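In what follows, a structure is listed as structure tokens, so that the remarks can point back to it.
Only one protein chain is missing from this complex, and each of the others stays in its spot.
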Amino acid sequence: MKFGVIVFPGSNCDRDILWVTQGIMQRPTRMVWHEDSDLSDIDIVVVPGGFSYGDYLRCGAIARFSPAMRATTEHAKAGKPVLGVCNGFQILTEAGLLPGALVRNANLHFVCERSPLTVERTDLPFTQGYDQGQTITIPVAHGEGRYYAEPDTLKRLEDNNQVVFRYADNPNGSLNDIAGICNEAGNVLGMMPHPERASDAMTGGTDGLALFEGLVKQLVAA
Amino acid sequence: MTTYQAKIYVTLRPSVLDPAGTAVESGLKHMGHGGIEGVRIGKYVELKVSAADEGAAQKQLDEVCDQLLANPVIENYRFELQAVG
Amino acid sequence: MTTYQAKIYVTLRPSVLDPAGTAVESGLKHMGHGGIEGVRIGKYVELKVSAADEGAAQKQLDEVCDQLLANPVIENYRFELQAVG
Partner (left out) sequence: MSVLASAPFSPEEIASEGIKPEEYEAIVERLGGRHPNKAELGMFGVMWSEHCCYKNSRSLLSQFPTTGDRVLVGPGENAGVVDFGDGLRLAFKIESHNHPSAVEPFQGAATGVGGILRDIFTMGARPLAALNSLRFGSLDNPRTRRLFEGVVAGISHYGNCVGVPTVAGEVYFDPAYNGNPLVNAMAIGLMETDEIVKAGASGIGNPVLYVGSTTGRDGMGGASFASAELSDASMDDRPAVQVGDPFLEKSLIEACLEAFKTGAVVAAQDMGAAGLTCSTAEMAASGGVGVDLDLDLIPVRETGMVPYEYLLSESQERMLFVAEKGREQELIDIFKKWELQAVVAGEIIEEPIVRIHFQGEIAAEIPATALSDNTPIYQRELPAEPPAYAQEAWLWNEGQLPAEDKNGIGGKTWSDVLLALLDSPIIASKRWVYRQYDHQVQNNTVMLPGAADAAVLRLRAVVTGEAAPHERGCAATVDCNARYVYLHPYEGAKAAVAEAARNLSCVGAEPVAVTDNLNFGSPEKPVGYWQLSEACRGLSEACSEFSTPVTGGNVSLYNETFDSEGNPQPIYPTPVVGMVGLVEDLTHICGQGWQAEGDLIYLLGQPANATGGSVTLGASEYLSVIHGQVAGIPPLVNFDLERRVQAACRYGIRQGWVRSAHDSAEGGLAVALAESCISGGKGA
């Protein structure tokens, strides 16, 4: 059961995820360079936070065309788990794996805070370690994290119960307080908050560890 | 091959909130510029594209805008082409 | 008073490094769009200004650009005005 973390030249949080999956959970993890298109040995693909290609134009705009992202799309289509965190979530929407877009924060400033989130559904591999409606505290750190979608897309998301995490104290103006959503099949999750920054008691808070452990438990059992 | 100078305008779709535009508008009011409204801020991209003819240049530019320069979920784009050499 | 629709183009001065333009240009090359160079990225602002006449509108717009829309240290600006009502 192996994690694969995609590394773009501008990724910053790739090693933070490696620290959780390999450093804390002792699970084999391969760092996948963005030009590598072979994910055959990977069970869980993680698209990490950072500024993939400098992202001055639009976060994730270029990253979606990389060989690793094309392979990730196949991985997702095959029903295997894909987790996109912060920049990773932006890349998944740009690549069309998740609906909507992440745009500039309403107050025009970058925000780095510990943000309370409500867990909206717990029947996913990602969230089975939480209770329904539980409030967890996960750090956010982004400048373009305001979730936007057209009204009909928004309605479909709510009807299909695809909203996974909601901000209890909206830091950026996201519609419907959306912090994280999944695709209809439930195997692709994109979220702006950083669970890998809340998985180690030494650096404050462990509410995020259950997400990674949930994934492992699901796959080991399957 | 001819080289064309392209001017591309990428603007937020009207339905999308434009906090930067709102902030500029309120900033202008504070500075006493009352008669200004409807401020919308977008991206302006200049580039040179070399293609067989104008049609080919246009086709390539549409691809570049759809794939990269604009995000269809939130943005519209238009561009002007001018042969320069 | 007449209302004018203004289109303002704010671009980096030629001598100023444009990291965004460079990143997009190298991204396009990665995507196979070889024939594209000289990518420069700037701001495109649309707004409505009501003024006595075109001259007054132009004068106000110059002020607005110098004070707020463009950073004179690293940017140039130009604009087009069109009476709309």
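To keep things simple, chains are lettered A, B and C as they appear, and every chain counts its residues starting from 1.
Following the convention adopted for this analysis, a residue touches a chain if its C-beta (ideal position, glycine included) is under 8 Å from a C-beta of that chain, and two chains touch if they have at least 3 such contacts.
Given the structure is predicted, the values throughout are model-derived calculations rather than measurements.
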(request) Would you list the chains present here that the left-out chain is in contact with? (result) A, C
(message) Considering the complete complex, identify which of A:46, A:141 or A:164 is in touch with the unshown chain.
(response) A:141
(message) Among A:121, A:146 or A:197, exactly one should touch the missing chain; which is it?
(response) A:197
(request) May I ask which residue of A:10, A:67 or A:116 touches the chain that does not appear here? (result) A:10
(request) Can you list, in ascending order, the subunit C residues touching the missing chain? (result) 15-19, 22-23, 26, 71-74
(request) Just the residue numbers, please: which parts of subunit A touch the chain that's not shown? (result) 9-10, 12-13, 15-16, 18-19, 22-24, 29, 49-51, 53-56, 109-113, 139, 141, 143, 194, 196-197, 200, 202-204
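By our rule, only the chains that are shown with their structure count from here on.
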(request) Measure off the straight-line distance from the CA centroid of subunit B to the CA centroid of subunit C, and report it in whole Å. (result) 10
(request) Could you tell me the distance, in whole angstrom, between the mean C-alpha positions of subunit A and subunit B? (result) 30
(message) Multi-chain contacts only, two chains or more: what residues does subunit B have there?
(response) 43, 67-69
(request) Hunt down the residues of subunit A that sit against at least two other chains at once, touch-wise. (result) 57, 61-62, 65
(request) Using the touch definition up top, name the residues of subunit B that touch subunit A in the complex. (result) 15-17, 19-20, 23, 43, 67-69, 71, 73-74
(message) Using the touch definition from the top, list the residues of subunit A that touch subunit B in their complex.
(response) 57-58, 61-62, 65, 93-94, 99-101, 103-108, 148-150, 173
(request) In the complex, go through subunit C and note every residue touching subunit A. (result) 19-20, 23-24, 26-27, 30-31, 41
